[in-house]
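Shown next, in structure tokens, is the structure this report addresses.
Shown here: the complex without one of its protein chains, the others still in place.
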């Protein structure tokens, strides 16, 4: 994993990270009394939006710049189930990428630090008309430059 | 009820009606093994869209005419719970109204005809910018005229 | 309204109230960019659970006492739309009732105190096997007694 990451990131720029919390709602539970596996997309989006709010790259920012970042790939590994009324922590990381994409990693942990879930998403950039952007939107390129210079940490 | 309906509808135009079916999904169930009360909005919308498709007044038709019909009021009476894998029938009625609004009534029944749920919604008309329309959009007025002349039954 | 409430509540016991906050998520939005009308059930449940947590009558408490309180009636009046990334306040009230039921009222307001939504729910009491309870569960009767004596305010 470490090697693969290194190959993907020859620039050696460390990821950006955010931590957020969320409590399980009754409506998220399935008949087994655990969060239905299909509801976790909302949890990852919470993490992504928390990171976006912190670093100025939220959905609204994209929209205001005439573009969007739809999810291209999505994957989850369910390790322990999330339970009603429990509060969990979402650890979200945005990996450095010089290519026109956003790679997020997520780890959900319980109050004791146990890992409940791991997730990954990849987003691409598009115009609001749905045309794929092969280069970063200009506001995002500016954001990358500040990240690379270490101004965001 | 009959009297009230009569007062609301001095024109005596009968309602438009549609019947559709839907099967309960696992993801709709709560920990009690019944459909969570908050998911029924999707069932009513199914009925409304079935009626809209039949009579040419679907969401897309509104959108193509530069307007929308947001839900203003919504109510449900839960009589018997909906169960996993069972298929239920949604009976949808659009009541006649000369005013700029849409009043729907819904009854969900099981395979034996037992009533499981009753619902009501009221929608208003708006421009796509969110301005309230005090009169019917022209395509909808045309639809009302055909309805009143009995051409839709 | 005042009169009707008075008739329903000859004991003159004031309602129990709680205030909670919630931010609109991207996933709650419809193509019009406002919260889809069917997602508000989750907002009311948030309010109900906040009140339940405060006064010791949450879903889990019912469950631990071998009963549940399914929603029997549900209604909403949509006054202004909820918008992305905005935080709204849910004001939840449990009305006094000597009968075996729970009547909640909800008002959602924005940061400036404007009313966005009004809602009402009624719940009944059931055993975990789904048999209707015509009397309060004993833990709930105890709760009512403390409420009536003014020990909960």
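Per-chain numbering from 1; labels A, B and C assigned in written order.
We take it that contacts are C-beta pairs under 8 Å (C-beta built on N, C-alpha and C of every residue); 3 or more make two chains touch, one makes a residue touch a chain.
Just so we're clear, the structure is a prediction, and the values are computed from it rather than from any experiment.
**Q** Can you work out which residue in A:19, A:53, A:71 or A:144 touches the chain that's missing from view?
**A** A:71
**Q** Applying the definition given at the start, please give the residues of chain A touching the unseen chain.
**A** Answer for chain A: residues 32, 34, 36-39, 41-42, 45, 68, 70-78, 81, 128, 130 touch the chain left out.
**Q** Name, in rising order, the residues on chain C that touch the hidden chain in the full complex.
**A** 26-27, 29-33, 36, 38, 84
**Q** For chain B, enumerate the residues touching the unshown chain of the complex.
**A** Against the left-out chain, chain B lists 25-27, 41-42, 45-46, 49, 58-60, 84-85.
Please note the rule applied: only the chains that are shown with their structure count from here on.
**Q** Based on CA centres, what chain would you say lies at the far end from chain A?
**A** Farthest from chain A by mean C-alpha position: B.
**Q** Roughly how far is chain A from chain C, going centre to centre by Cα mean, in whole Å?
**A** Result: the chain centres lie 33 Å from each other.
**Q** Round to the nearest whole Å and give the separation of the Cα centres of chain B and chain C.
**A** 26
**Q** Mind pulling the residue numbers of chain A that touch at least two other chains?
**A** Within chain A, the residues that touch at least two other chains are 26-27, 84.
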